[in-house]
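I'd like to ask you about the structure that follows.
Left out: one protein chain. Kept in place: all the others.
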Amino acid sequence: MTELTKLTLSAARDGLHNGDFTSAEITAEHLNAIDDAKELNTYIEVTSDQAMNMAASADAMIKDGNAKGMTGIPIGIKDLYCTKGVHSQSASHILDGFKPEYESTVTSNLWNDGAVMLGKTNMDEFAMGSSNENSYYGPVINPWRATGSDKNTVPGGSSGGSAAAVAADISIATTGTDTGGSIRQPASFTGLVGFKPTYGRCSRFGMIAFASSLDQAGPLTKTVRDAAIMMESMAGYDAKDSTSINVEVPNYEAALTGDIRGLKVGIPKEYHSDGMPAAIEKLWQQGIGWLKDAGAEIVDISLPHTKYALPTYYIVAPAECSSNLARYDGVKYGLRVAGDSLDDMYKNTRAAGFGDEVKRRILIGTYVLSAGYYDAYYLKAQRVRTLIADDFKSAYQKCDVILTPTAPSEAFNLGDKVSDPLAMYLNDVFTVPASLAGLPGISVPAGLSSDGLPLGLQLLGQAFGEEQLLNVADVLETAAGFNIKPAKWWGE
Amino acid sequence: MSVDKETVAKIANLARIAVSEDELESTAGELNNILDWVEQLSEVDTDGVEPMTSVVAAALPRRVDEVTDGGYRDQVLKNAPASEHGFFAVPKVIE
Partner (left out) sequence: MSNLYQGATGDWEVVIGLEIHAQVISESKLFSGSSTKFGSEPNTQVSFVCSAQPGMLPVINDECVRQAIRTGLAMGCQINLRSVFDRKNYFYADLPQGYQISQFKDPIVGEGVVTVDLEDGSTKDIGVERLHLEQDAGKSMHDQHPTMTYVDLNRSGVALMEIVSMPDMRSAEEAGAYFKKIRSLVRYAGTCDGNMDQGSMRADVNVSVRRPGEELGTRTETKNVNSIRYMMLVIESEIRRQVGVLEDGGTIAQETRLFEVATGTTRTMRSKEEAHDYRYFPDPDLLPLEFSQELVDKLAKEMPELADAKRDRFIKDLHITSYNASVLVAEKESADYFEELLAATVAKTAKPVSELGTLVSNWVTGDLFGALKKLGKGITESPVSIEHAAELLNLQVDGTISGRIAKEVFELMLETGSSPETIVEEKGLKQVSDTGAIETMIDEILAANADKVEQYRGGKDKLYGFFVGQVMKQTGGKANPQVVNQLLRPKLDG
């Protein structure tokens, strides 16, 4: 019998539809594998009983001929999604014990299609981080280690638990969320496909907000095809989210034609940086070659405000978070730490409930919005953000998609950057610009670093140009032929 | 623009986060590092550029005026650290 945890989503789907195995079987194998991989700290909560019940329902759906792409597929859900009656804390202490009485739209969509929830995956607290070292539940360990090293590396963040779970074959796919690169960067660090769609493509209803104008749901999967299948289930207009866009969800898998002849691929000159490791520069050049070989035309483009994207992001996102996280005040849910007055209770609760990075961003956000600084920081950043979005608009006059590296480095060792927030922020240098512009992006595993750690290439698309983006990503994936798995060092 | 201890205390109070006296200095340092770095935006000429208010080019959807929600007090109060007689309960406020 095949090792069911090694299956891609599309292979699992086909096998389930063929009756080669049942969802109950795949789910049970994944639950065992999760048990075996506890030291990776990928799951905050494992919902074994619920998973087996959902698997049984999925098997019934398949039997009745009602199967969809996600039916019977066991997946992990980032702790940031509200799942009814189940741990949903955005990996924060401040939401201690919180079990929502409602379900997020994205997870509802997945469950309606028959997907099976294995549990809630670890993440950086409130999605703030690029290494998954900011979780109240401790860091996630990347299953990948540098060649010959026994040092733990980080899986990237903030969807680090979701990434590590798929990389370690303890989930067929997972949901992530991407605010400034939180799906794409961990995908690059763990050798996966990470797909952030256009802002407004997936509903944010029931997603614990970090920065509302940037947050977007997306999948972490083993292949581009898997991402297409899962996105079709996750996406869709939702009247409960005023920023969700009423555009029909296409059959993304059908867009994977393998034909990109005549397509124009833009290469932004500003994404070359002096400090970039040679392996990444080389991989990027290889990627250009692969797409050219497939018949695409390569175009040099300029995104002149690229260098201002990160500072813009680190004003806008903290500003929004300082307001979004005001509701965690010890009154309606989660942690309460007593105080002599209402204000003292607020202050004690929030001091104890938020981790250092979250507090840092709340304070920055409070500062940039405060009287006298609003114009100089917040308003300025929103103006630069307009320029960044305009850069992309001009670029897309000349090209259809854009190819860049996903991250400026491979996975680094645990603990290496925790004491230097600015160094940590630089991880998102290639992912943040598209986030600010609300554009879709996908990271495809393309090669290894000199240390034997995975590296991704990023493709950026036009608003609601997901089909084209996925098609190019599929071609890139095939050309790269990346099929290396981390050597299993954990468990028994 | 440089953030001092007093400013940190002020914004921590606005954000309702207790910061102890000995944390103020280090926090000020961290915030200054970040603020000095974002300061580079001042290089960008943004004269006549509209600030972005939303990334999506769509009109705000408006819903029909109907009662479609609410009426589940137990669920609303279920996660509350303290509730009594159907109310949320907080330390007494003196106006």
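Each chain gets a letter, A and B, in the order it is written, and its residues are counted from 1.
The definition used in the following text is that contacts are C-beta pairs under 8 Å (C-beta built on N, C-alpha and C of every residue); 3 or more make two chains touch, one makes a residue touch a chain.
A quick note: this is a predicted structure, and the numbers were derived from the prediction, not measured.
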Touching the absent chain when the full complex is considered, from A:146, A:276, A:342 or A:479: A:342
Contact partner of the left-out chain, one of A:16, A:51 or A:95: A:95
Residue among A:50, A:242 or A:286 touching the omitted chain: A:242
Selected from A:207, A:263 or A:358 as touching the chain missing from the view: A:207
Selected from B:24, B:49 or B:77 as touching the chain missing from the view: B:77
Residues in chain B touching the chain absent from view: 10, 13-14, 16, 53-54, 56, 58-73, 75-77, 79, 82, 84-95
Hidden partner interface residues of chain A, rising order: 81-82, 88, 90, 95, 98, 100-102, 104, 204-209, 211-213, 239-243, 319-320, 322-323, 325-327, 329, 331-333, 342-343, 346, 366, 369-371, 374, 378
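Keep in mind that, in the parts below, only the chains that are shown with their structure count from here on.
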Chain A and chain B: spacing of chain centres that average the CA atoms, whole Å: 24
Partner chain A, residues of chain B touching it in the complex: 1, 3, 7-8, 11-19, 27, 30-31, 33-35, 37-44, 46, 49-56, 58, 60-61, 63, 72, 75-76, 78-82, 88, 90-93
Chain B-facing residues of chain A, complex: 97-101, 199-200, 213, 239, 242-243, 245-246, 305, 307-308, 311-312, 314-315, 322, 326, 329-336, 338-348, 350-351, 354, 359-360, 362-364, 366-367, 370, 373, 376-377, 379-387, 389, 421-422, 436-438
